[in-house]
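Right, chain A next:
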Amino acid sequence: MSSFFIITGVVTLLGAAFAMSLRNLVHCALAMAIAFSGVAALYLQLAAQFVGFAEILVYVGAIAILIVFAILLTRSGEAPEQSVLTSGWLAGIAVSALVFTVLGWAVLNSSAIPRQTSPAPVVTVKNIGDALMTKFVLPLEIIGLVLTIALIGAVLIALKEGSQSKADDEGLKMKKPSSSPSIPGSQFSTGGRP
Partner candidate 1 sequence: MFNSLDQIFVTALHWLVSFVPEALRPLASSLVCIAFILSVFPGVFAITTIFERKGIGRIQNRYGPNRVGIPFTKIRLCGFGQFIPDGIKSLTKEDIVPRAADKIVHFLAPVVMLIPVMLAYAVLPFGKNMSVTDYDAGLLFFFAVGGAVELSVFMAGWSSRNKYSLLGAMRAIAQMVSYEIPLILSAVTVVMIVGSLNLSEIVKHQNQYTFGIAHWFVFTPWGLAGFILFFIASLAESNRTPFDLPEAESEIIAGYFTEYSGFKFALFFLGEYLGMFAIIGLGITLFLGGWTSPVSFLTWIPSYVWFLSKLMAIVFVFIWIRATLPRLRMDQLMNFAWKFMLPLALINILVAGIWHYLGADWQRWPVCAAIIFGAYAVLGRGLMHNQKLGKRIYRYAE
Partner candidate 2 sequence: MLGEQIIKGMAVTARNFFGSYVSKERLTTVQYPEEHLVPKENTRQFPFLVYDGDDWEKGLRCVACQICEKECPPKCIYIVKSKDKKPDYKGQPQLYPLTFDIDISVCMSCQICVEVCPFESIKMDTKFELSTGDRFGGLLISKDKLAKSNGYYQRIHPQDAADSDAVIAAEKAKAEAKAKAAAEAKAKAATAAMAAPPAAAPAPPANPGQKS
């Protein structure tokens, strides 16, 4: 356990802890971005360059932005809420300790971890690319399809709202000149000022 690993681990855990417990929601989002970068640093320590950089690109560069946009567009300028320590915090700690134990036992006893620490395989980006295109091509295409469906769905929802408001505007515009005959200055109104 090198010192670098300890420092990175502490930073990640602190980031995650602050993301849960800070009052200001935007601070929580930023703490989560710190946690993401900590995870990326851990990946880089394991010499997984592609995953580490992809983590920063996707999580910090896109998902954190998404979260802050969501915060902004739904609750802007609100005062910080009350404390997050609710009344059932003891039960919460018990449940999370239980989950941690179960997960830890599962990971440590799984077959994915080799018994003897073999030398770390040197995986280049080329190997990842080859694997994605040959062995894992089906999951890749399915993910692409799912993302496309999500994109089309988002566009459809926004389009419906957009066309709804546009139809409202059209209706409003067509109704106005006929219903209010004395708009000053309007030359198409009946019964206007002479």
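The rule we apply is simple: a residue touches a chain if its C-beta (ideal position, glycine included) is under 8 Å from a C-beta of that chain, and two chains touch if they have at least 3 such contacts; residues count from 1.
The set was built so that all candidates are chains of the complex that A comes from, given by their letters.
Just so you know, these numbers come straight off a predicted model, no measurement behind them.
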Considering only the touch criterion given at the top, point me to the candidate in 1 or 2 that touches chain A in this complex. 1
Tell me, which parts of chain A touch candidate 1 in their complex? 24, 26-27, 30, 33, 49-50, 53-54, 56-57, 60-62, 64-65, 68-69, 72, 77, 124-126, 169, 173, 176
